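Only a single protein chain was left out; the remaining protein chains are all shown in position.
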Amino acid sequence: MSAITDVTSLRDALRAFCAARQWQPFHTPKNLSMALIKEAAEIVEHFQWTTAEESQALTPEKKAAVADEIADVLMYLVQLADVLDIDPLAAAREKIVKNARKYPVTEPTPKGHS
Amino acid sequence: MSAITDVTSLRDALRAFCAARQWQPFHTPKNLSMALIKEAAEIVEHFQWTTAEESQALTPEKKAAVADEIADVLMYLVQLADVLDIDPLAAAREKIVKNARKYPVTEPTPKGHS
Amino acid sequence: MSAITDVTSLRDALRAFCAARQWQPFHTPKNLSMALIKEAAEIVEHFQWTTAEESQALTPEKKAAVADEIADVLMYLVQLADVLDIDPLAAAREKIVKNARKYPVTEPTPKGHS
Partner (left out) sequence: MSAITDVTSLRDALRAFCAARQWQPFHTPKNLSMALIKEAAEIVEHFQWTTAEESQALTPEKKAAVADEIADVLMYLVQLADVLDIDPLAAAREKIVKNARKYPVTEPTPKGHS
């Protein structure tokens, strides 16, 4: 496996990983969206009973566990984007432009964005 | 805003975006995990009544809408990782190594990974 | 529609509602699980930027909006249980017995149940 240094090389590594295991038939957008939200929920679980402050001061063990879940979400997100032929960084660029219009800086913005 | 070409420049753009709107107090890990899963659910919503096949053949409009949600998930994920001082690509690298051990290629792997 | 006074009459009302609209083919367990989590996320969205205190002091409008989402989750949950021939109240009874064993009262229980 070549080095994973960005979203593109991560995508390629995941393609190879799935191909070697013949997982592609399972990796429909529908199924990947389910796997994605399951992993997002594992992040939520780490914070469900914590205060805001506790969520900002994780032990090294907890931090490593959350990093593991963040990796899972990123990996399913990249795979979902891949099967749909979507460039996630390009999508983010466009979304930031939209958000800048939706939440202009000049006025105080009450937090309520979705 | 400088060009967003990778996860690091996306992180920096989001930092600047939030700082300009004074959103940092809201961006605790706990809150960001909630925003993240809300956006993941918006992806799920696009596929909830579709067949596997339909989920693979989106109209251009639908594809653009899903790209928009993928952007939202990526952006909250990058922000969550940032406030926790986690490198998401490094986490993905480590996770792929773990997964390669968990799902060796030599034997047929029934899909059931979490 | 006869009066909805309990989980059973709610289930029956939802059966009639779906039958009248020929929605049953869409209501597979897989699809209903997706619809369920989408509605759960709409509850989460109401609380994602609030403090714990704010989440306990909703305006009447906000409370009505959350009630609406709670209804959606309950309705999809009842429908999911129905298509799987699961009695949700019986399942809850069994789960409380299990939880009582898992979290005995005699010792102080640090909150961390899943």
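Should a chain be cited, it is by its letter among A, B and C, assigned in written order, with residues numbered from 1 in that chain.
In this section, contacts are C-beta pairs under 8 Å (C-beta built on N, C-alpha and C of every residue); 3 or more make two chains touch, one makes a residue touch a chain.
Remember, it's a predicted structure, so these values are computed and weren't measured experimentally.
Q: Quick one: which of A:L10, A:A35, A:A67 or A:A92 touches the chain that's been left out?
A: Considering all chains, including the one not shown, the answer is A:A35.
Q: Applying the definition given at the start, please give the residues of chain B touching the unseen chain.
A: Residues of chain B in touch with the missing chain: 33-34, 37, 45, 49, 51-52, 111-112, 114.
Q: Where does chain A touch the missing chain, residue by residue?
A: Within chain A, the residues that touch the unshown chain are 26, 31, 34-35, 37-38, 40-42, 44-45, 47-49.
Q: Touching the absent chain: which residues on chain C qualify?
A: Touching the missing chain: residues 1, 4-7, 10, 13-14, 17, 20-23, 26, 28-31, 33-34, 36-38, 40-41, 43-44, 46-47, 50-52, 55-56, 58, 63, 66-68, 70-75, 77, 80-81, 83-86, 88-89, 91-96, 99-100, 103, 105, 108-109, 111, 114.
The definition used in the following text is that only the chains that are shown with their structure count from here on.
Q: Just give me the whole-number Å value for how far the CA centre of chain B lies from that of chain C.
A: 26
Q: Which chain A residues reach two or more other chains?
A: Only 33-34, 37, 51-52, 111, 114 qualify.
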